[in-house]
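Pasting a structure below so you can have a look.
In this view, the complex is presented without one of its protein chains, the others remaining in place.
Labels run A and B following the written order; every chain starts at residue 1.
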Amino acid sequence: MPLFTVLAVVVALAVFMLLRIPNIEYLFVAGYTIVQYIVLATAWNILGGYCGYVNFGSAAFFAMGAYSTVALATFGNQIDEMVPESLAPFFHLIFPLPIPVLIVFGGIVSGIVGFGTGYLTLRLRGAFFAIATLALSVVLATLVVNWDFVGGSGGAYVVRPGEFPLLGSYVQYLFLLMLALAVIAVVAARTIERSRLGYGFAAIRDDELAAEASGVPTLRLKLVATTLSGALMGMAGAPFPYYIGYLQPAGVFGLEYAVNSIAMPLIGGTTSWIGPVIGTILLGTLQQVTTVTISSAVNVLIVGVLLIAFVIIAPNGIVGLVQDHLRARRQK
Amino acid sequence: MDFPIDLLINAIVAGLLLGGFYAAVTAGISISFGMLDIVNIAHPGFIILGSYIAYFFNINYHVDPIFTCLVLSPVFYVFGTFIYQVYYLSFERRGQQSLRGLAFFFGLLFVTEVVLLLVFGVDYRYVEASYIGPSIHYGILDLPLRMLVPCIGSLLVFGGLQLFIGRTFTGRAVLAVSQDQLALQLMAADPIRIKRIAFGISIAVAAMAGAFLIIIQPVEPSVGREYIGRVFAICVLGGLGSMPGTLIAAMMLGVIESITATFYGPSWAPAVSFGVLLLTLAFRPSGLLGR
Partner (left out) sequence: MTALLHVDNISKRFGGFVALDGITLDVQPGERLGLIGPNGSGKSTLVNCICGTLQNEQGSVHFDGHTMDGLAAHERTHRGLSRSFQLPRPFPSLTLAENLRIPMLYTVHKRSGTPLHADNIEARCAELLQMVGLEKKARHLPRDLTQVEMRKLELARAMAAEPKLLIADESMAGLSHSEIEDILVLLMRLNESGITIILIEHIMAAVMSFSQRLAVLVSGKKIADGKPEDVVRDPDVVRAYLGQ
């Protein structure tokens, strides 16, 4: 287990170092998006691929992370108005919060939302959970749009603290953080996969009734999956306001986060930690290329079409195709 | 401060008219989700598709939107049967409808929205007809025809559907297939064929709802997503598979939304339906008149 973690860290650092060689800022900007999706896709897959419960509201969890950052940043700017005089110096000392702390906050907020949604709907059929996550996106978007503290429908500006010492540009720092998060997500997914928890998830996915009869506490495990998945998505969202500078509800609650978090694991393969990674890298790179060469609307169309095609033709994704091929060769 | 009673009454009436329309929008889902157990979240996408097709013929050939969709409903029906066939072969037969079936419909919803975006752009589109604009005044009541006509049309469609399910052999077979597939097979009816017909009908009804939608409000491609919550909220609140329940729930939701919009502002409206849905799922998932 530690071997894999070490390898993952080494690979991540290698990627980072390699990207610094050409010293093109755009590589980090595009790379950030792709690595962010690795986190989202892996997070989605813990609940969707391992447990079999589809979450259409990835955008909501992602956005919760982003908006908790905005709320904290706005609070940081208004300390003197919002906090009693005696406590003000303390808050001035700790604000603005460093991004790793914001990530933790984002994770906690989204984790709680994930737990709450799960608690309300997981005792029902999987389809209801999926619909509830769709509902969640819209409800949260409406709340955000009507809450001026985080910018309302006009959006919120978040100012980057400027250059980051040692590394140079701020984007590179964000990229490094997101890489770290991706390592955490992937290591977590792989650990779960091979553990007792992973078997429990698989049993739930395969036949929930039989799993219950075999002694698997299905509700509890599903809540674990929902909370963990939501928390990871929130963590991925927390640095986003700093990355993008101007956060608009329409952008962050948009459908593309939901579609990508579903398409990338499904196309890559849902049964293993490597599926979301492969799916993200392939689909993410394709999208970056298409957006730049054709248009962003066409890019999103391609994702949708690929999703439908893969779901029909190759339900186990690329990983599944490889596995089938290997099994066929072994049985000859 | 005197309570704005006429505002309230008009809000309620508008809500009821809206509710009638919502019933038609939901009728299709009542069939596909309530009876056939297919979570077709792409349904609102087909409604919007219907709206845009009505728009196209209205703008270019000055055809009445309701007429367009009525004439084209057989096309939508065939389209629906085709989609069900793909769904059945790819997912239902393999027993994988939960995850992959959902992803399939989600993909369809998404692709429909993006294609409409590419073809028609983000601008709001609306149709022109003689009944859009004038209103009937009845004392303090204000009945805009652009809401009254779709409401009446919706209730007709809804009533027609009720008759079909209650009185025809195929209709009753659809009801039967939702309760006991094996028994249906023993009665020498092919359940797959019945389901295909039912799904086709649900998409045809979606097209009609699309015509009504674009009369009531201007549409743009992402409007479909707002309706996902409404449609499932009504379906669940009314009780899956219960047509009368759907109608009551539709009216209720229409009124609640209308009152919220009138007194708290329209920006809260989307949250209302989804909020209702979440509450219903949490506290009374079998709905008002559920099976």
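Here is the rule we go by: a residue touches a chain if its C-beta (ideal position, glycine included) is under 8 Å from a C-beta of that chain, and two chains touch if they have at least 3 such contacts.
Not measured: the values here are computed from a predicted model.
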Shown chains that the omitted chain touches within the full complex: A
Residue among A:58, A:218, A:261 or A:280 touching the omitted chain: A:218
Listed residues A:88, A:108, A:188 or A:202, member touching the removed chain: A:202
Absent-chain contact - pick from A:68, A:271 or A:287: A:271
Residue numbers in chain A that touch the chain omitted from display: 196, 199-200, 202-203, 205-207, 209-219, 271
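Basically, only the chains that are shown with their structure count from here on.
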For the chain A and chain B complex, residues of the former touching the latter: 48, 52, 54, 56, 120-121, 124, 126-128, 130-132, 134-136, 138-139, 141-143, 145-146, 153, 205, 255, 258-259, 262-263, 266, 270, 297-298, 300-301, 303-305, 307-308, 311-312, 315
In the complex, chain B residues that touch chain A: 33, 39, 41, 86, 90, 94, 96, 98-100, 102-104, 106-108, 110-111, 113-115, 117-118, 222, 225-226, 228-229, 232-233, 236, 267-268, 270-271, 274-275, 277-278, 281-282, 285
